[in-house]
Structures are given as C-alpha cells and as structure tokens.
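Here the structure is laid out as structure tokens; the discussion comes afterwards.
Every protein chain except one is present and positioned as in the full complex.
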Amino acid sequence: MLRRGIGRSERFRSPARMVGSGRIAIGGSMRFRTRLGVALSLLAFLAVLPLRAPAATEARVVNVYNWSDYIDPEALKRFERETGIRVQYDVYDSLETLEGKLLAGHSGYDVIVPTAQPTLARLIKSGGVQKLDRAKLPHFAGLDPDLMKRVSGADPGNLYGAIYLWGSTGLGIDPRKIAALAPDARLDSWDLLFDPANAKRIAPCGITMMDSAIDVIPTVLHILGKSPDSTDPADLAAVEARLRAIRPYIRNFDNGGAIEEMASGAACLVFDYSGDVIQAKARAEEARQGVTLRYVAPREGAQLSFDMLAIPKDAPHPTEALAFIDFILTPDVMAGITNKVSYPNAVPASRKMVREEIADDPGIYPSAAALAGFFTVGPVAPAAERARGRMWARFKAGQ
Amino acid sequence: MRGTVLGPVWAWLLAFVGLPAIVLAVIALAQPADGVPPYELGAGFDDLATVFTDPYYRDAFLASLRVSAICSALCLLIGYPMALAIARSAPARRPLLLLLVMLPFWTGFLLRVAAWVGLLRDDGWINAALLALGVIDAPLPLLHTDGAMIVGIVYAYLPFMVLPLEARLARADPALEQAAADLGAPPWRVFLRVTWPLSLPGVAAGLVLVFVPVMGEYVIPELLGGPGSMTMGRVIWTELFDNHDWPMAASLALVLTGLLLLPALALRAAPPNRA
Partner (left out) sequence: MRRSRFLGGCLIAAYGFLYGPIALLVLTSFNDSRLTTVWTGFSPRWFIALAGNDALIDAALLSLRIAALAATGATVIGGLAGVALARLGRFRGRGLFAGLLAAPLVLPDLLIGLALLLLFVATQQVVGFPERGAGTIVVAHVTASLAYVAVVVEARLAGGGEVLEQAAMDLGATPLVAFRRVTLPLLAPALVSGWLLAFTLSLDDVVIASLVSGPGASTLPMVVFSSLRLGATPELNALATAILAVTAAGLLLAWFVQRRRFGAGR
C-alpha cells in the first residue's frame, strides 16, 4: 500500500507520540492491556451470536428446503392448519447449494428435496440422509411401484426417499418455426438437434443447450447406442465428436434462463427439462406474442429424473419431517401441487384430481409406451466425472 | 489506548479469519472422501502440487488475472473523473453526489445484472435498437461473452473505486493546485504533477478493492459471462460443487491467497512514517 506523508523530521517526537508508538510504557504494561482488550472483545462478540431457545420449549416446527417455485403454497397453509406444525420453508436454486450445505453437516433442515441422481445417491453414500420410517408414512404405499423401481437405482430398496415430482430431459421446440426452416425433419427424434444438417438449418431461430454435462452426456451416450453410465474414454471421445459436430449451431448454454428465452421466442430449439419447457409454454401463452411451444420426449428415449423427499441424518425434527412427507404424499395434496407447478407426480390416485390440460398433456404425463423407452442413469466415479467436466468445458468453449 | 484500539480487532481477526484459515489449510491437506463432510483428514500434498503443475489451473489463473486487470483499469478510467468531479464540487453538494453514486447499488446488484441481461440479450434492448436503426441485420451475440462479464463487473465495482478515491481527493489541499496554476502550469500539467501524485493512495486503495475481489468473483461471470469466461472464483466453485473436491478447492484457495497476499504483506510490513 503506497503511502505518502507530508515530510516530517524524525528527530522531533513529542512524548505523547512516544507512548503511542510503544517506546515508553506508561500506566501498566501495554501488552497486558492488549490481552485484556482481546479477552473482553471475544466475550462481547460471543454474546452477539444469537442463541436459539432449546427445542423443547419451541412450538412444533419443520424446516423444509426445496427448489424454488416447486410447491403449492396452499398445501403448506393446510399442513399448518391440520397439524399445528409451523413450516419454515426455504428455497434453493441449484443442487450444488443443497449438496454443499448438507455435506457440511448440521444444515438445520428436516426435509430436503434432492434429485435422485446424483444428489440423493451421493448423500446416501456419504451418510447424509436417514432411512424413512415407513410405519409413519402410510401414504408411501400410494407411490407408483414402477416409478419407484426406476428410482431404486439411486436409492436401493427405496429406503431413503419418496418421489416428489419427476420429469424427463428432452427437447423444447417451437413447431411452427422449425417446420418453416426444416420442413422434413422429424419433430420427435433426437436427430432434430444432433444431426448437424438439421442443426444448421434450425440455427438461425436459436438453439440453446442446457449447461449441464451430467444431463447431456448420458443422453448422447444413449443415442450412440452405448450405456448412459459408460466411463470408457473411447465412448467419451465419441460423445465429444458428436457434440462438436453441432457446436457451431448452438447459440447459447443456459440453466433456467432458457425458460425466458423460449417464452420470448429467442430460442426455438432447446435441450432442457420437461418442466422448464412446460413453464415456458405457459408463459408464452400468457404473453400472447405468437410463440407456440411443445415439449418432446424423443422416441429414441429420454433421461428420467426424479426429485425425492428425504430427511437429513442430523435433522432436528425428524418426527415432524415424517408428518410433512406423509401429508405431501396424500393424493389430493399431490394433485394440488401438480396443478400448481405443472410437473407430474408419482401418486396414481392423484391423477383424477389433476387438471385435464395437464393430465392429458403427453409432454407432462408421457404415455406408457414412451415411458418404457426412458432411461435412468447411475452414479459416476469422481475421476470419470472430472474427465466429463473437462470435455464439457472444452466443448462449450468451442475448442 | 493501544489496547482498546488493537484488542477488539485482534479478537475478531483471530477468531474469524485466523481460525478459518487454519481450517482451510487442514482441508487442503485432506483427501476427498465420501462422507459428511466429504474429506478424510490426512497430510496429502498432492492437491497442492497439482495446482502448480496442471496447465489447466495455470491458464485459469492467468485468464483471471487478465479479467481483473482489464476491469480495474476500466474502473479507474471511469471512476477517476467521477471522483475528481465530486471532490471538487461544492461541499454541500458532495454528500448528495456520493449518495447518488451509492443509490444504484442499494437496489441490489443482482437485479441490475438482470437489467444488463435484458439489455444484452439477442432480443434485448440494444439489439432491438440496432436492428431498428438498420445498423445490423441479425442480433449480435452480446450476452454470455467476456465483454458482457467485464461490463457487468465494472458496473458493479465502480463505487469501490470512486469512494476511496473521492475520500482521498477531497483531502487534497486545493492551495497546492492553485499554486501550480498560478505559477503558469496548464491544467493538464497541474493534474499530472500535482493532483495525480497526491491522489495515489486513493488510487491504490481503489485498485486493491477492485482487482483483488474480481479474481474471486463468481456471480457476475455466472450470470453474464460465457462458458470460457474464467475467474478463479468460478474455478474454485467448480471444484467445490461440481467435482465435490473440497481439498482441491481449499488448495486453490490457499495458493491464490498466498500469491495475492505476499506483495500486499510486504508493503504493509513497512511502517507508515517515512521521511
């Protein structure tokens, strides 16, 4: 740090200054006073940190940590009314934030909503979540057994999580714009994006890819006919080649921002979650700017992802957590949530209470035939994850 | 008297800077593992070694330095005239002008970054204006580029340059400048020989306040920058959250701290009184 002082002679120093510079000790040892100052200050600071009242004297409360805009607020109010348990509801925008908090320990949360793969699987492995006490979850039995079986790859035996909402990763398209640019392209195939000829024609109206290696790479592996969990470097190289071929036509990489891009018509072909596309569709309809959107789960197969209700290992209020989870799993509550956020749930009994336009939308509730072609992914070893991450970074940078 | 000045500061620094630094060093030496927290205590120096030997990290560091340098220079370029103008204005008006500098920042920089997104997008205001004027045929890709990130950073960090600079310039004795002018020096000479040198501590303060934090900036590159827009903050975030490699992230942090701290420490260790 540069300092300039007005020039002063060093020779003349007042006695007071000498004290200040510590050359003369006056009135007791300076060192002792400093130490006393330190000790008193420490005590003062510790007093500043708020102490929570012990849990026993608190009214019952459950701390929920969920994705943004991912619940029906009415459901929370109803829960509070019916059980008397106050809901402290916090939201996060990315799995990373959730994992970071949980991996640090003592997050203070009772109910979390991690994605089955990779987050819940990782938390199970590292001992961050506790087993669900089925005895206290009568509505657990109402979950679709087929979907629960799909998710058991991440949660063997379905011991740690209950499906909250789910979706797939496919293509969001504006059928009119694409038909204008590439009239002969099949709208229900991955080739719409991954065939360079198609990508080139569609590029002018805006192609966006989600900035998520863990979502894109397994899909490309699946398209190439390989296992979506493959960590073979040769397979990864094949994926990179396929991606490179379309890189020049991708205008943007996005996470969540794709919704507004789609809704405003800036992008006409997007690789994104089903839920994002549905939300964009709703916004586009509201804006009445002539943007029509559709979600397509390509016929070659799309990746399934599940968001699970789970309880951290060190949750301060596990009983209340179970009560909350069970409440969410009741069919009418589940239907209310699906109606609000337009994501499908895994409770078949709720289907009849879901609004028609949602229940009948194949983009939201895929047909059984389509569902059969969907795939799930397993965990990836850290070394392979790193290799994938590097490849993704190269791909994005266009090198 | 010294005790009251130093005591509280020492207490706070030791408790909330010293202790966490030790924790960080401990984690840097640990091994990644599955568990809560995701590391196993140990004494492994391989992460630290990787930071120095792997070209990926070296390139990232250099890229980050470049971003910081450009942003600092731009902040100085824009901020100096601002600070000078404010410092020279009527004393009654100065607080108002300063608060006008701060006011945008009380709306929260996140929202203003969102406003920049609205400006720079393909269907945003700037492209719409250029298209309407016929200057371009197709939208320019302005968002998610290094340029957008730099604009966003300069926009957010400008007051960190203006405020300390203004504080320093306001202190300057106007008589000195007046004397130089009276002696016949043209305004640019007065500036170069009197104003600028006197303001250097403020410039240094401002530069430090911009250059250093920008190295570790994460949010603005994330919202405005492109995939290749690198700051060390982004690199460390990736290690921490995408790779779940806390020891590596901690190692990067330590190395970065050391590299940035050393020159600052050397300068500080010298006492302020120099004839």
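Which chain is which? They are A and B, in the order written, and residues in each are numbered from 1.
The rule we apply is simple: contacts are C-beta pairs under 8 Å (C-beta built on N, C-alpha and C of every residue); 3 or more make two chains touch, one makes a residue touch a chain.
All of these numbers come straight from a predicted model, not from anything done at the bench.
> May I ask which residue of B:G124, B:G226 or B:P247 touches the chain that does not appear here?
Touches the omitted chain: B:G124.
> Which residue, A:A180, A:A241, A:A287 or A:A397, contacts the hidden chain when the whole complex is considered?
Of the candidates A:A180, A:A241, A:A287 or A:A397, A:A287 is in touch with the missing chain.
> Tell me which residue among B:L19, B:I136, B:A179 or B:L192 touches the hidden chain in the full complex.
B:L19
> Mind pulling the chain A residues that touch the left-out chain?
These residues touch the chain not displayed: 1, 3-6, 8, 14, 16-17, 19-22, 31, 45, 48-52, 63, 65, 68-69, 88, 90-94, 97, 100-101, 104-109, 255-257, 259-260, 263-264, 279, 283, 286-289.
> Using the touch rule from the top, list residues of chain B that touch the missing partner.
1-2, 5-6, 8-10, 12-14, 16-21, 23-24, 27, 37, 78-79, 81-82, 84-86, 88-92, 95-119, 121, 123-125, 128, 155-156, 158-160, 163-164, 166-168, 170-171, 174, 177-178, 187, 198, 201-202, 204-205, 208-209, 212-213, 215-219, 223, 232-233, 236-237, 240, 249-250, 253, 256-257, 260-261, 264-265, 268-269, 271-273
Just so we're on the same page, only the chains that are shown with their structure count from here on.
> Cα centroid separation between chain A and chain B, in whole Å?
Chain A and chain B have C-alpha centres separated by 29 Å.
> Which bits of chain B are touching chain A when the two form their complex?
1-4, 6-8, 10-12, 14-15, 32, 34-38, 56, 117, 121-123, 138, 141, 143-144, 197-198, 200-201, 204-205, 208, 227-228, 237-238, 240-245, 264, 267-268, 272-275
> Which of the residues in chain A come into contact with chain B in the complex?
1-5, 7-10, 19-20, 22, 30, 33-42, 44-45, 94, 96-97, 99-100, 102-105, 122, 125-128, 204, 206, 211, 251-253, 257, 261, 264-266, 313, 382, 385-386, 389-390, 393, 396-398
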